[in-house]
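Here the structure comes first, spelled out in structure tokens, and everything after it is commentary.
Only one protein chain is missing from this complex, and each of the others stays in its spot.
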Amino acid sequence: MNGGAMFYGAAIALIIGGIMIAATKRNLIKIIIGLNIMETGVNLLLITTGYISGGTAPIMNKTWTKVVDPIPQALVLTAIVIGVAVTAMALSIVVRIYEKNNSLDIRKIKEMRW
Amino acid sequence: MIKKVLIILLFVLLGLSLYSVVKYNTFGEDKTVVARHYIDYGMKETGSQNIVTAVVVLYRGFDTLGEVTVLFLAATALGALLHGLRFKSKEKEPSSLIVSTAARYIFPLIILFGTYVFVHGHLTPGGGFPGGVIIASAFLLLFLAYTQKEVSEKTLSLTEGTAGILYVITGLLGLVMLNSFLANFLPKGIPGKLLSAGIIPLIYILIGFKVGAEMTGVLRNLKEEEK
Amino acid sequence: MSSIIIIFVSILVLFMLGATIVAWVTKDLLVAVLSSGTISLIASILYLILQAPDVAITEAAIGAGLTTGIFVYVLKKTERFEK
Partner (left out) sequence: MVNPILIIAISLFGAFFIALISPFVKRTGKIIAFLTIGFDLYIGASLALKSLRTPVIAYTAGFKPPFSINLVVEPFSAVFLLIVLTIGFLISLYYLAHPGEEPEDKFFTLLILNLMGASGIIMTGDLFNLFVFFEITAISSYALVSIRKQKASLEGGIKYLIISSIGSSLFLVAIALLYGQTGTLNIADIAAKLPFINKSVALVAFLLILVAFFVESEIFPFNGWAPDAYQGAGEGISALLAGVISKAGLYALIRLTFTLLDLPLRSKLLIVFGIMTFLIAELSALKQKRVKRMLAYSSIGQMGLVVAIFGIGTIPALKAAIFQGVNHAVSKVALFLLVGMVIKNLGIYKLDDYKGLGRKNPLLGLLFSLAILNLLGFPLFAGFWSKLSILLSTGKQGLYLLLSLILTGAIVEVYYYVRFMKILYERNEEASHLEIHLLEAIPIIAMAAFIIIIGVNPGLITPLFEKASEAIFMKFSYINLVIGG
């Protein structure tokens, strides 16, 4: 056992949990929270893919021997920023929907059929 | 009905994919080709001590330009969607004296810290995005402490516009001088020094300003309710 | 990875799952938002353990900090309890 199961397990649990929240909940803010959790899971999955046992952070100094993969880290940096952009975007639509319908429940919003 | 079938399908797919991730992407093993190159030659080629920064700003700098664009888009879209929103005004409570006094002293410190984070992006972990967000959080504190405090839209718009245009111009200079967009046209210097790594600190400073302005704008737009 | 770290990680992961369940069942949206923030914060510690300090800082500042702030502002504008 080298700890990989823990990280992969956490990532998978977050992805599935996030999608379940997004799929089963009726409240728009809950759905967006679910999407957020799912994104965190995907990011964790990417970082775990790039880990190398015994590696150090990819910041170079004289004594480094083994370094973890920097590419997934760069990708996740981008993905995190994109995630917050999508969240902000979604919430601004939600604020508008609340203003129009006075409710966050997708069942109460007229015409909102899935 | 369709939705339920879809969800089940989605889970089957996800289960399969996660199973194959765990089974075939074994944990903790070196499986990279491109990354090898970055690790072995990254510091020499870019002059940045932090390889992640080198990847983010140079090797995959085009992604980062896109990332900045995504944030800009979100800020613009948020402004557009909340444009003209009027809510029933709630009671405006002035915050307590402790909060406002603390905010006055902490605000410059947070700004300083944010600046430090994005200026040292090529040496230490951090960089433009967290740096900019830290600066935005200083303004969040300000908004919380002084409910009537305003940052003018003009200043924010000017900062993000200028920083964005300068970023594009930096990229185009690389295209003109080295025939490749976002190429490093400045001397690389000695890795580990503050003034090194060519355009990396320059770009991170621009990103820091831009992200700071955009995120402050987002918070400001969301805060604007009672008027 | 040494076994002490693995135990530490297991505890963190358990907390994360707990927070996910809380986010799922709670009717109070503020609690749900805060648990999603907690998940981000724990994720950033995991990134640190996986030798990704850049990502950890970014996740802590953006995922845990800024996103939660935006959510709280929106909750103030809409409603706090799921009906």
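Order as written gives the chain letters A, B and C; numbering starts at 1 within each chain.
In this text, a contact is a pair of C-beta atoms (placed from the backbone, for glycine too) under 8 Å apart; a residue touches a chain by one contact, two chains touch by 3 or more.
No experiment lies behind these values; they were computed from the predicted model shown.
Relative to the complete complex, which of the depicted chains are touched by the chain excluded from display?
The omitted chain makes contact with A, B across the full complex.
Which residue numbers on chain A touch the omitted chain?
15, 19, 22, 28, 31, 35, 38-39, 42, 45-46, 49, 71-72, 75, 78-79, 82, 85-86, 89-90, 93-94, 96-97, 100-101, 109-112, 114
For the chain that got dropped from the picture, name the residues of chain B it touches.
Here the touching residues of chain B are 2-3, 5-6, 10, 13-14, 16-18, 20-21, 24-25, 31-35, 37-38, 45, 58-63, 65-67, 69-70, 72-74, 76-77, 79-81, 83-84, 153-154, 157-158, 160-162, 164-165, 168, 171-172, 174-175, 178, 180-184.
Definition applied: only the chains that are shown with their structure count from here on.
Could you work out how far the Cα centre of chain B sits from that of chain C, in whole Å?
19
As a quick test, compute the distance in whole Å between the mean CA positions of chain A and chain C.
The computed centroid separation for chain A versus chain C comes out at 10 Å.
I'd like the Å distance between the centres of chain A and chain B, where a centre is the mean of that chain's Cα atoms.
So the centroids are 16 Å from each other.
Hey, what residues on chain B touch two or more of the other chains?
Expected reply: 50, 52, 56, 87, 125, 127, 129, 218, 222.
Residues of chain C that contact two or more other chains, please.
52-55, 58, 62, 66, 70, 74, 77
Which of the residues in chain C end up touching chain A in this complex?
Residues in contact with chain A: 1, 5-6, 9-10, 13, 16-17, 20-21, 23-24, 29, 32-33, 36, 39-40, 43, 46-47, 50-55, 58-59, 62-63, 66-67, 70-71, 74-75, 77-79, 82-83.
List the residues on chain A that touch chain B in their complex, please.
Interface residues on chain A, with respect to chain B: 2-5, 7-8, 12, 15-16, 19, 23, 45, 48-54, 57-61, 67, 69-71, 73-75, 77-78, 80-82, 84-86, 88-89, 91-93, 95-96, 99, 114.
Help me check something: in the complex, which residues belonging to chain B touch chain C?
Its residues touching chain C are 50, 52-53, 56, 87, 117, 125-127, 129-130, 133-134, 136-137, 140, 215, 218-219, 222-223, 225.
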